[in-house]
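Only one protein chain is missing; all other protein chains are in place.
Letters A, B and C mark the chains in the order given here, with residues in each chain numbered from 1 onward.
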Amino acid sequence: MATTKPAPAAKSETPADPTTLGADVGLTKDDLLEMYRLMAVARAVDERMWILNRADKIPFVISGQGHEGAQVGLAYALKKGHDWMVPYYRSVASLITFGMSPREIMLAQFARGVDPSSGGRQMPGHYGIIERNILSVSSPVATQLLHATGIAWASKLKKTDVVTITYIGEGSSNQGDFHEGLNFAGVHNLPVIYVVENNGYAISVPMALQSAVADIAIRGAGYNMPGVIIDGIDVLACYRAGREAIDRARRGEGPTLIEAKVTRLTAHSSDDQQTKYRTAEDLESGKDRDPLPVFRDQLRAAGMLDDETEANMVAEARKVVEDATDWAEAQADPDPATAQRHVYADLPPARMDDPLWTGVRFIGDGGPWGVLRDSGGEG
Amino acid sequence: MATTKPAPAAKSETPADPTTLGADVGLTKDDLLEMYRLMAVARAVDERMWILNRADKIPFVISGQGHEGAQVGLAYALKKGHDWMVPYYRSVASLITFGMSPREIMLAQFARGVDPSSGGRQMPGHYGIIERNILSVSSPVATQLLHATGIAWASKLKKTDVVTITYIGEGSSNQGDFHEGLNFAGVHNLPVIYVVENNGYAISVPMALQSAVADIAIRGAGYNMPGVIIDGIDVLACYRAGREAIDRARRGEGPTLIEAKVTRLTAHSSDDQQTKYRTAEDLESGKDRDPLPVFRDQLRAAGMLDDETEANMVAEARKVVEDATDWAEAQADPDPATAQRHVYADLPPARMDDPLWTGVRFIGDGGPWGVLRDSGGEG
Amino acid sequence: MAVMTFIESVRTTLAQEMRRDDSIVVLGEDVGKKGGVFLATDGLYDEFGGDRVLDTPLSESMIVGVSIGAAVAGLRPVPEIQFADFIFPAFNQILSEAARMRFRSNGAFTCPITLRAPYGGGVHGALYHSQSVEAFFAHIPGLKVVIPSTPYDARGLLRTSIRDNDPVLFFEHKKMYRSVRGDVPDDDYTIPIGQAKVTREGTDVTLIAYGLMAQYSLEAAELLASDGVSAEVVDVRTLRPLDGETLLASVRKTGKAVVVYEDNRFGGYGAEIAAIVAEEAFESLDGPIVRVTGPDVPGVPYNHVLEDWFMPNPERIAEAARRLAAY
Partner (left out) sequence: MAVMTFIESVRTTLAQEMRRDDSIVVLGEDVGKKGGVFLATDGLYDEFGGDRVLDTPLSESMIVGVSIGAAVAGLRPVPEIQFADFIFPAFNQILSEAARMRFRSNGAFTCPITLRAPYGGGVHGALYHSQSVEAFFAHIPGLKVVIPSTPYDARGLLRTSIRDNDPVLFFEHKKMYRSVRGDVPDDDYTIPIGQAKVTREGTDVTLIAYGLMAQYSLEAAELLASDGVSAEVVDVRTLRPLDGETLLASVRKTGKAVVVYEDNRFGGYGAEIAAIVAEEAFESLDGPIVRVTGPDVPGVPYNHVLEDWFMPNPERIAEAARRLAAY
């Protein structure tokens, strides 16, 4: 049977002289500490979401604990405000790395009116900020791969060196849009990176029932692009794979498929009970694959992270989260009078006292006929 | 870059003693002559369609000239009336090999009332005969791959040894349904064979703009199934690949992806002008890849086909086509009174004098209210 | 006779049908070990095993397309789409394939599939976990579309749907899963597809609705009663084929119709009801045909103040009926 092994990405090696950690991939100590900080902040933000949910302050959480190593590593070499990120609901650490602030993330959890992602219209996890080149997330999985491909196609036509990176779960990669997007990118050799964050489950469905192959990366060969597997607890290997793919794309050498093997440290979402379908053993072993302690130990072994720096970082992360939470919580809910806005670009906003909009329409309510009022414009 | 070569199927070798042609794959002289006869009949039927179109007797033709070697070879080892065939619009020779008669095929061209495929409801090329285990063809490409996968899943659940074979063009294999179907078959190791008939064009779109890889078969590896490439003018290699895949499937060893490199000897359909997008050179070189003369020369070299046998065969094919054409043409058009039948299983047929059905519905036309009459049942 | 929630009715009916008929298979995302994200298939995996209760890959076109093939080969698949909002990747398979198989093959091939999906808003599901999708499917000849509004109807109609020889789309309002309880008899009763039901008799105005809105219309009728307005409520139950007789008879009696649906107004399912009434009961009408619907925005927003703004509710229905009654 014709099977292929995807190019196994080099594991990052602990250098002979541990104090040179990262040097082989061009990362300084400051970079490494910054990456660790990003992971710590992402984790702190993420943990807070779950606390807020248990405290009944936000009805729904979906997040990325366990994915932070891959996310920070892969995104660290992107150019903020220049490249494009097309995320998914677990992308907390990717987004923080790409410049989205904890306040902005918390606004989405509280669905406040000033939430830049959607003004409180979307569920938490559906981020997107146009000023940061972060595309708006929807719920149907895999659609975003085509959007990322389209952005990359535009980059190529416009002859810019913008790189687009997009993310998807391993389960979602079995949607048709995955095939169609990668094929188009392969045909036109587009500057796009497809990251599959493989945490072994699609809600409850394990890899064995989900995918005909254990490694999604093997599919890269079918689209004439490298298929690279990385271990999500090996932050430096993730960085290296990300940077290589970003550099390739920027040089016009085409797309890359990267599969990051990660663990899902939480349930799928706050609506999920994972003990129903995961054994205690499976859950326990996941904990050994938490990228935070692994990377911390690496930094400690390299003499880059002492107790004090770490304590400061933790305190700082806590402060950032505290601030983001309090601030976001204090913002106002959206005004229902704005709910009908932004359906179309060019139609005048309807009035909230219009019975059409309160759901009771009746002959003689007057005004111009309904449909041309069926949406608000930008006003 | 991680690329894979799909398992290159062994080319059939001309045996040292040419009179033993086919013996290595277990085919007798009678088998070989029967295969050639099937190809010849399919070609004769196919050519007649185009003549009928030019004579304004049928408004549309889509057919399979150039694909016959692959089609007959791949299907020859199927068990008629036991296995399932899920064809596409070019499957003329596959269907004839699987037992569909030239009369049945001609009825679809003329869209007659007794046409077993659709009673004249579908365009020519949309075959399907339940008694022969041939699934009804629709127009949207690639959907049929999932149906074939579902039939194969049922075979597995019911623990039968039924094998399902399905066909698709190389362009169409870039639809999402291809990915989703092969993945499911791979997960459950289903008894199904996916044949991609790669004729280099999807209407006018050449392979280079269509697919990121030159060989679709390479994608088999991404679904944990063999990806086999065969040359469509090498009828015995096609037979071997077909038989091996059929045997594997029957033994419960799972699915196979087969890519047959063929040529499209005609325009895409009678609505297409291929000179607009194919060079004269390209068109000319296609003629060298006509499987009929190639196989005939093989049989002649093997001493299996003399002038007389060949003349008889040609005469016989002509007679069959003559008969099928005359008979089919003589059949009646469908009765418009039956047009509303078979929308649902269980609703009584509406009357043709009901104004609802002639498109003019008006208050007071009486009878039970419209919607429950919106279709005919089996009656 | 047991009292149970809406979702218990769905779940127990699935189990009963699977016991009755070995050819029934349930498939979908998370329907197995997890028992579905709403637990509509909870326990089926344990009872019937992984072959008949299959956790599929995450691809809806595949779920429907494979079900079509399996149905052709003699199984009776009962696929689940996890949220009706995610049915669209399968739209082509449903419309072009399942709905047309019988017609295009001149009656030779059939597609006995019952596709279940939770739909509807009011549960903080936002744009992509709240949608009403029935208008798309009720427009498609060859499909049957069923939306029950009580545990009793859920059982009777789910049975009929599974035993039906055509593709049936069976939509369950997710807000009703646990909030609506009712009597469900133990016997093997069925409810025919194509029968609406007068769930409350009245004389002044007819409220026509289905799903959660059929429940809300009953609540609205209560509100109206205290104002001295007598509302009749018709629960459509099967949207295609539609039982025009029952709803026309009611409108002919009251002379006034309020059509209620949660989906956005323009081109929604209730437009067809209004069109039918305007065509067939014109002579009986004593007032315009009024629609109470969700507003014409691309989805139910998440934040509760926005969601409340979106959702039709008993007060809004009553308000429209009150004004129509006074017309």
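Here is the rule we go by: contacts are C-beta pairs under 8 Å (C-beta built on N, C-alpha and C of every residue); 3 or more make two chains touch, one makes a residue touch a chain.
None of these values were measured; they are calculated from a predicted model.
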* To do: Counting contacts across the entire complex, name the shown chains the missing chain touches.
  => A, B, C
* Structure fact -> Touch assignment to the omitted chain, from B:Met123, B:Leu146, B:Ala260 or B:Met313, lands on B:Met123
* Structure fact -> Touch with the missing chain holds, among C:Glu245, C:Glu279 or C:Glu315, for C:Glu279
* **Option touching the unshown chain, where C:Met18, C:Val31, C:Ala138 or C:Val236 are the choices** => C:Ala138
* Asked: What residues on subunit C make contact with the chain left out of this view?
  -> 61, 85, 88-89, 91-92, 95-96, 99-100, 103-104, 127-128, 135-136, 138-142, 240, 242, 259, 264, 266-272, 274-275, 277-280, 282-283, 285, 287-291, 296-299
* **subunit B, residues in touch with the chain not shown (by the definition above)** => 59-60, 111-112, 118, 120-123, 126, 138-141, 171-172, 174-177, 202-205, 209-211, 271-272, 276-277, 333-336, 339-340, 343, 356-363, 370-371, 374-375
* Structure fact -> Residue positions on subunit A contacting the omitted chain are 84, 86, 115-119, 121-122, 126, 128-130, 135-136, 138-140, 143, 145-155, 157-158, 176-177, 179-181, 183-184, 187, 341-347, 361, 363, 368-372, 374-375, 378
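To be clear about the criterion, only the chains that are shown with their structure count from here on.
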* Structure fact -> Maximum distance between Cα centroids and subunit C occurs for chain B
* Where the centres are mean C-alpha positions, what is the separation of subunit A from subunit C, in Å? -> 35
* To do: Could you please state the distance in Å, as a whole number, between where the Cα atoms of subunit B are centred and where those of subunit C are centred?
  => 39
* Asked: Which subunit A residues reach two or more other chains?
  -> 174-177, 209-211
* Multi-chain contacts in subunit C: which residues touch at least two other chains? -> 56-57, 59, 61-62, 89
